[in-house]
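Omission of a single protein chain aside, the complex is shown with its protein chains in their original locations.
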Amino acid sequence: MQDFVEAFLNIEIAREAAPILWQGLWQTLLLSVIVVPLGILGGIILALLSTVHSAWVRWPLRVWTDLFRALPPLVLLVFIYAGLPFAGLEMGAFGAVALGFFLNTGAYYGEILRAGIESIPRGQVEAARSTGLTRWQALSLIVLPQAVRNVLPDLVSNTLEVVKLTSIASVVALPELLFQARQAQSVTYNATPIVAAAVAYFILLWPVVRLLSRLENRQLAGR
Amino acid sequence: MSNWDRFLDSFFNLRVMADQLPKIVDGFFLTVVLALCIVATGLIAGLLLAVVRALGIRPLNWLIIFVVDLFRALPPLVIIVLLYFGLPAMGMELSGFGAAWLALSLVLMAFAEEVYWAGITAVPKGQWEAARSTGIGFLPTLGAVVLPQALRMTIPPLTSRTIAITKGTALASVVAVPEILGAAQAGVSFSFNPSPLTLGALAYLILFLPVVILGRWIETRFAWKR
């Protein structure tokens, strides 16, 4: 027990590591605030494209989506960060993370929004068009708001996954929470900073998990 | 050398690729083994938790909900790193493979428990009552009447979750497991050429594209009915 506290819950070391863990936490939040909207943007673009009834759009879109859903995000990130500079494309850790997340999480948000759009009866578009709205107005004003409501739990769930996924930025030395925790751990030879980081993630994300659990239950009860 | 040639030389360098191919192939099989281990332990552990939760023992259920929440809230990489770098301090050495297996199994367990539980509660109460009224006990009712119906409903959401989490096997490269990404990165630093990464990406596509497409098919085939 003594050893356990010494190794995992060492107050002394926690105090020492606190400042850089704070910095890491802020980086994680900043990163999330940037990559989540970026992914949603990518998702909206893909979802809107999926409403185009043309094989020339449909098939490339499907290949694109499946490609980025099949590739593990870390592989994509390493490829962009460590591979592209060989082709003269140097974009730094932050740029690589932003691009990787745009491609990967965009594909997921896209699939969710597409399912949402497909859940809206055709009559909604027809009603909107019959009142003189354009195709895009009908989509953005009538279909999309309802679609988002229908797939809200999935959107929240995916957003939770995206925020958790920011931890892989540590691999390309972006100084977010996990990276800072590992730095502190390697300096102090003590696991307390990583435990502290885990606690920080948990405190940050537990409310989202609870909310999600309630949303999902409500969705199930509504069936 | 033109830009195009430089691009080819960087990303599709056949000599480097041929060099590194055996290691990537080894990595491929390691990824498959790791993924299968995670799927087996994660799905079974999740089912056990859901069955225990169905018993309805209050304090035990709070514990299960907390554990599930915990592993839904923590990033998988954080769990892997914690197990790999943390446990040795307690005198428990865990290999990178072991750490990745355990961590991702816990994550899959948490998600699977949620899905199974949702499926169990979605089975109409009348099914329980019909079975219990013929004298069938709680556990046989759960096993023979409720779970078969619940599991059918859980196939689509479980499929997509399982795929997402098994892709996390790439995270094992962080704790020095020579799976596909690990092998590819080693190849890059060895040959100072990113072609092994191309090869690695291709290996992942060969592995996961069929899974993603199969998953899409399963999701429509077994969609929630009722």
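Residue numbering begins at 1 within each chain, and the chains themselves are lettered A and B in the order written.
Basically, a contact is a pair of C-beta atoms (placed from the backbone, for glycine too) under 8 Å apart; a residue touches a chain by one contact, two chains touch by 3 or more.
Just so it is clear, contacts and distances are computed from a predicted model.
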Protein name, per the UniProt record, of whichever chain is missing from view ("Chemotaxis protein CheX", "Amino acid ABC transporter ATP-binding protein", "Glutamyl-tRNA(Gln) amidotransferase subunit A" or "Anti-ECFsigma factor, ChrR")
"Amino acid ABC transporter ATP-binding protein"
As a test of the contact rule: which chains in view would the missing one touch?
B
Touching the hidden chain, out of B:N3, B:T134 or B:T220, is B:T134
Against the hidden chain, chain B presents residues 124, 126-127, 129-137, 140, 144-145, 148-149, 152
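One rule holds in what follows: only the chains that are shown with their structure count from here on.
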Touching residues on chain A, where the partner in the complex is chain B:
3-4, 7-8, 66-67, 69-76, 78-79, 82-83, 86-88, 160-161, 164-168, 170-171, 178, 181-182, 185, 190-191, 194-195, 197-198, 201-202, 204-206, 208-210, 212-213, 216-217, 220, 223
If we count contacts the way the header does, which residues on chain B are in touch with chain A in the complex?
6-7, 10-11, 69-70, 72-79, 81-82, 85-86, 89-91, 114, 118, 121-122, 164, 167-171, 173-174, 180-181, 184-185, 188, 193-194, 197-198, 200-201, 204-205, 208-209, 211-213, 216, 224, 226
